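Have a look at the structure below, then the notes.
Omission of a single protein chain aside, the complex is shown with its protein chains in their original locations.
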Amino acid sequence: MRFRNLCFLALALLVAYVAIMTVAELPPYGRPDNPVHNQVAERYIDGALTETGALNMVTAIVLDYRAYDTMFETIVLFTATLAVVITLKTGKGGGREQ
Amino acid sequence: MLALVLALSSGAVGGLLVAVLPAARSRLRNLVVLFFTVGGILGSWQVARLVWAGERLRLAGQLGGLSFSLEPDPLGVIFGLIASTLWLFTVVYSFGYMAGKAHQRPYYSFLLLAFSVTLGVAFSGNLVALYLFYELLTLTTYPLVIQERSEEALRAGTKYLLYNLAGAAVLLLAIVLTAVWGGRLDFAGGPILAGGFKIGLNWLLFLFTVGFGVKAALMPLHRWLPAAMVAPTPVSALLHAVAVVYAGVYGLLRVVYSVFGTGLLAELGVGALLPWVAAGTILAGIIVALRQDELKRRLAYQTISHLSYILLGAITLHPWGLAGAVLQMIGYAVLKTAFFFCVGLIAEQTGVTRVSRMGGVGRVLPKTMAAFAVTTMGMIGMLPLGTFWGKYYLLQGSVAGGKWPLAVVLVVSGFLNAVCFIPVVVKAFRAERTPSPAPEEGGVRVALMLAPTLLLVVIGLGMGLFPGLVWPGVQAVVDWFF
Amino acid sequence: MPYTALDYWNLVLLLILVATALAMYFIKDLLHAVIVFGAYSVTMALVWLQMNSPDLAITEAAAGIGMTVLMMAVIFRTTRREE
Amino acid sequence: MRDFILKRAAALILPFIFVYGIYVILHGAVSPGGSFAGGIIVGLSFVAFATIYGIEKGKAKLPEQVLVWTESYGTLWYGLMGMVGLGRGVPFLANKLAGVDLGTPGTLASGGLIPLIGLGVGIRVASTIVTLFFTMMEEES
Amino acid sequence: MNELWPRLLVNYPYLAAAILFVIGTFTVLTHPNLFKKLLGINIMESAIFLTFVASGNIRGGVAPIRATANAEAVYINPLPSALMLTGIVVSVSVTAFALALIVRLYRVYGTTDLRRIVVRRKEVTGDDGFAQG
Partner (left out) sequence: MTALLRANLPVLVVIAPLFIAFILTPLARRIRLVETLAFLATVLGLGAAGHLATVVFARRGSPFIYQLGGWPPPWGIELVAGNLGVIFALVVTGVSVPVVLFARGNLTAEVGDTGRVTRFYVLYLLLVGALAGMAVTNDLFNIYVLVEVVTLSCCGLVSARRHPRAAEAAFTYLILATLGSAFVLGGIGLIYMLTGHLNMGFAGQELGRVWPDYPHTVLLAVSFVIIGFGVKAAVFPLHVWLPDAHATAPSPASAILSGLAVKGYLLCLLKFLYGVFGGVLLRELAVHRILTLLGVAGIIAGSLLALTQEELKRRLAYSTVAQVGYLVLGGGLLNATGLTGALFYLASHAVIKATLFLAAGAIQAATGKSRIRELAGVGRKMPLTMAAFTIGSCGLIGLPLFFGFIGKWYLLVGSLEAGMILPVVAILAGSVLCAAYLLPVIRTAYFRPAPAVAWRDPGRPQKLALLLLATAVVVLGVRPGPFLELARKAAAELMAFV
């Protein structure tokens, strides 16, 4: 157990090193000229009002531009409910399992 | 075309039919088995006739970019004829041998299936088809090996499977390499790789040798064969002396003449090494056989030795060598089957399975022992028998191919064969002690076993006295490749 | 780039996040760990408010604090709290 | 018996929490928050009710069958909303393209299908949360 | 090195996220208690959410809700926020399911500690449970 923990620790340190190098390399935080602020984001910002009628751009994206994702998101929630029920309601006989 | 389909499907249909027949109806089953075996024989004779007449039979299919074809040529036809003809004898012998034994239904069912598969090996027109039937042959004969269902049989079966499946895997690799380098896989149209020399060809030949060598029981890969002798005697006779091992030998002949071609093979280092592997196997096999007390094991090691005769002939790369190989294939198959039948008869009637207890058997079973004696002479390669001619051409071929030490090996091996079996015959006729159970020569059961044995011996003698009977077939093979 | 007050405020929040995350590993009492997780969620919601994502902040507050922590607390009524 | 004050306070506060949740759901297109946050708030108001007044009363308020229905048909509702435009030859989940009136931005009815979808999702999330808690709370009994 | 530090200081939210991620992963993989594993998963996920959201932020920007008051405002990128909204719901779902499983495990084994579960597996399920693997 101890040896395994040490192994994981070493692995985590390795990951941390790469992560730090990556962090140093990533586009600087909070700049308006970063790659993410491209034409995609611009259209969401400028077009949300006219194209979807929502003031809140996040809602516009969630429920209109990327509504398909949100459909699956509700499905995830639905799945989780089903899974919880199927896990906990083991049927007749209370907590007994066969 | 119809003949080809008939030859191939007859066994499979019969096998499936037997599998669904009720176990109790043994007489009906025997009739069905006989009917479909004869059907297969008729089909294969018809195929042979057509091929010798120069017709081109071809059944081809596409398997996802891989062509898959059945196209018998003279060599395949010879193998097919040997297998199908001997199958009939074996089936009749089995009616006697298996009578009253357990698990008859799977036995006949798989025997017929293996018949189809063996003919498939013989008639396959490209490497993919050959690989398919080669692999199927392993799987269909496995239940026959474990026919006894004893622990020993199951162990032997596992060994059989592992050796052969591993061999098939190596073979698959070799085939893939051939496909990548040669661009095609069909046998028709000359050697596949004749186009040019490549560095890896030595390795390819090595892989092919290992792949087919497992079934052909080349010496370091032979260990499954003695183990598989736990099977019932007809199975040992047919499959492990003829059909299965010939599939390997046949594959090697294919590799030499259809995949590489004699020209290319002569340039390869491994190709030059092969005759010596074969020669080593010949000698080692028979020497090991000398030390076996159990009769079937002795025969098994002798099989290993004799299979390499055929290889030896093929690898001399000389027309006479090839002729000798084909002649040996025919003659040896007939006599070895008869040999095993004799051993089976002896064991069934007197319970003797060991050389050391053979004394006096000749007195109680004179006909069987006479057949035994004749086949022994055949194994040595004496004149009035078919194997003589094979050996003669092998000797000629090795000398003509410039490898005269091989001829010496052949002669020595003949001598060792004599040492191996003549004393057994002498002991059987001369020693006093009588084996305990009373023999029952004369019943229908024994007649069913004895008749095919004697008939085979007669055929062997006939081939020795009138070699012209088989010569046209041999000639066709030699003409085909040279 | 000089830090503004907002950045320092952010830094403090992030440090709290790291500290609570570490604390969660070491705390023995599971209920306490869950409470710390609640603190972690609140801090996260604040961070997101700082990062101009009020939608996320509200959702995190509802989901992370309300839902997850409450669920875990409900679970502790049946299972053992101690590690 | 167990905490009178708590029950009184809950009776006062919970309706407001509930209404606030509905408000968040409905104003998803206008202000921060949205159907998920709102749904969770609505759901948690019921959960709090069930925790304080006992799970039996909670179940009496929201029978299992209702939960099952809202759960399933809430998700279906989303898909049906997505199919509004299909008849007009526009793709699945289209909003403006489907010819829905977007309304006046800034008002509650703005955004075409967005509030409708949002309402469905909100109810669905709420019922999910209630189901989850009820299922887990049943454990102890 | 003198390149590294200024860049790290600029990207401090990412750095924090990386640290959180490592802590979370470590917790998931090494902590024997099932609850702590679950908390670790949550930490991991929120670390990634943090990365996403930070990448969409702009210093001095405003929240992506169009207000009539200042038409000149620099709105931040709304996409990461929208995505992470989904992410949070997913993580809540996973948490709920994992809690349900923990309850069921507790019902069977009477503990939430992996080490003890391994010990009790044999006596509860009647066989030696999971083979090596």
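So that you can tell them apart, the chains are marked A, B, C, D and E in the order they are listed, and the count of residues begins at 1 in each.
Convention: contacts are C-beta pairs under 8 Å (C-beta built on N, C-alpha and C of every residue); 3 or more make two chains touch, one makes a residue touch a chain.
Predicted model, so just to flag it, every value in this text is computed and none were measured.
Visitor: With touch defined as in the header, list the contact partners of the absent chain among those displayed.
Guide: Over the full assembly, the chain not pictured touches A, B, D, E.
Visitor: Using the touch definition from the top, which of B:L21, B:L59, B:L88 or B:A166 touches the missing chain?
Guide: Only one of B:L21, B:L59, B:L88 or B:A166 touches the chain omitted from view, namely B:A166.
Visitor: I need the residue numbers on chain B that touch the omitted chain, in ascending order.
Guide: Residues touching the hidden chain, for chain B, are 62-66, 68, 128, 131-132, 135-136, 139, 143, 146, 149, 154, 157-158, 161-162, 165-166, 169-170, 172-173, 176-177, 179-180.
Visitor: Applying the definition given at the start, please give the residues of chain D touching the unseen chain.
Guide: 65, 68-69, 71-73, 75-76, 79, 86-87, 89-95, 97
Visitor: Considering the entire assembly, which residues of chain E contact the chain that has been omitted?
Guide: 21, 24-25, 28-29, 34, 37-38, 41, 44-45, 48, 51-52, 55, 79-80, 83, 86-87, 90, 93-94, 97-98, 101-102, 104-105, 108, 117, 121, 124-125, 129-133
One rule holds in what follows: only the chains that are shown with their structure count from here on.
Visitor: Spelling it out: a chain qualifies if it touches chain C and also touches chain D; which chains qualify?
Guide: A, E
Visitor: On a C-alpha centroid basis, what's the spacing between chain A and chain E, in Å?
Guide: Computed value for the inter-centroid distance: 9 Å.
Visitor: Averaged over CA atoms, how far is the centre of chain B from the centre of chain C? Could you give it in whole Å?
Guide: Centre-to-centre distance between chain B and chain C: 78 Å.
Visitor: Taking each residue of chain E in turn, which ones touch at least two of the other chains?
Guide: 10, 12-13, 19, 26, 54, 56-59, 61, 63-66, 80-82, 85, 88-89, 92, 96, 99-100, 103
Visitor: Going by the contact rule already set, what residues in chain A reach two or more other chains?
Guide: Residues 28, 49, 55-56, 58-60, 62, 70, 77, 80-81, 84, 88 of chain A each touch two or more of the other chains.
Visitor: Which stretch or stretches of chain E touch chain D in the complex?
Guide: Those residues of chain E that touch chain D are 63, 65-66, 68, 85, 88-89, 96, 99-100, 103.
Visitor: Taking the complex as given, what residues does chain A use to touch chain D?
Guide: Going by the criterion above, the answer is residues 49, 51-56, 58-60, 62-64, 67-68, 70-71, 74-75, 77-78, 80-81, 84-85, 88-89.
Visitor: How about chain A: which of its residues touch chain E in the complex?
Guide: Residues 4-5, 8-9, 12, 15-16, 19-20, 22-32, 34, 36-37, 40-41, 44-45, 48-49, 55-58, 60-62, 66, 69-70, 73, 76-77, 79-81, 83-84, 87-88, 90, 95, 97 of chain A touch chain E in their complex.
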